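What follows is a short report on a single structure.
Every protein chain but one is kept in place in this view of the complex.
Right, subunit A next:
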Amino acid sequence: MSKLNMELPGLSMKNPIMPASGCFGFGQEYGKLYDLSKLGAIAIKATTVETRFGNPTPRVAETSSGMLNAIGLQNPGLEHVLGNELVWLENYDVPIIANVAGSKIEDYIEVAEKISKAQNVHALELNISCPNVKEGGIAFGTNPEVASELTKLVKEVSDVPVYVKLSPNVTDIVEMAVAVEKAGADGLSMINTLLGMRIDLKKRKPILANGFGGLSGPAVKPVAIRMVHQVSQAVSIPIIGMGGVSTAEDVVEFFLAGASAVAVGTANFVDPFVCPNIIDKLPSVLDELEVTHISELIGGSWK
């Protein structure tokens, strides 16, 4: 019997491990390396109405145990994603979480309405936390009223459950989480990246062409764990936890904090096989901890 299967709104998963949006493209690069059907779900790269080139380069800078990125939501646009990327993903037996982004409310609504009708899109992830675009993104994710309004409007048009991806760049993440739950969110995913910057000593300028970017990787994991721990006690909707996950032990830690599934982001860049490796390793880690099913761990640090 599986120790790993999980049922979340819209998502019937073989295991609770998925690559995080923005760290896996639309799966095609990783599909050359392993069978994507092995994954619990796939959160595809943020999709906007129009094609976006994104920010100038350099778009990444390394930090101690982490990295900064300022890609700027580069994607081929809604029509292309519907007609190509999602069609290609139908080759795999894996639920897709479509990450929805935009610079105006109307953009979010248009993408959400259309992409939620795709056959293999089983949930939406509302991206109100991208720190790297001048309009939209994080602007929707730092004010509870704006975030709830957007959540309501997207819920009205979506055919599938809506997870709201929260930004850690707020004073009170619990307030944000409670607000979007009240607005009808079916789940939360957290955390997006933390705003950061690195400066080139010789040029005396930020390394990233965008100036600042989002910090991810093992460096942010304690922040993510703390936030999941706080939020999971304040809401009754499930949380997809993320932030620096790179081992099966990290997955257990997120579950104990209160997550019901876990997304792996930056670690995919270090080891492209990290997701299947974690999935293979998890059962033995659970055995060592004398856990029969991973769901027993949810919120185990505060229950």
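As a convention for this text, a residue touches a chain if its C-beta (ideal position, glycine included) is under 8 Å from a C-beta of that chain, and two chains touch if they have at least 3 such contacts; residues count from 1.
Everything that follows uses one rule, which is that contacts and distances are computed from a predicted model.
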- Query: The chain dropped from view, which UniProt name applies: "TRAP transporter small permease", "Dihydroorotate dehydrogenase B (NAD(+)), electron transfer subunit", "Acyl carrier protein" or "CoA transferase subunit A"?
  - Reply: "Dihydroorotate dehydrogenase B (NAD(+)), electron transfer subunit"
- Missing-chain contact among A:Leu11, A:Leu39 or A:Ile71 belongs to A:Ile71
- With the full complex in mind, choose from A:Ser37, A:Thr57, A:Asn91 or A:Ser284 the residue touching the hidden chain. A:Thr57
- Note on the structure: Considering the complete complex, of A:Asn99, A:Ser167 or A:Thr266, the missing chain is touched by A:Thr266
- Task: Mind listing the subunit A residues that contact the chain we can't see here?
- Result: 22-25, 29-30, 32-33, 45, 51-54, 57-67, 69, 71, 74, 217-219, 246, 266, 268-273
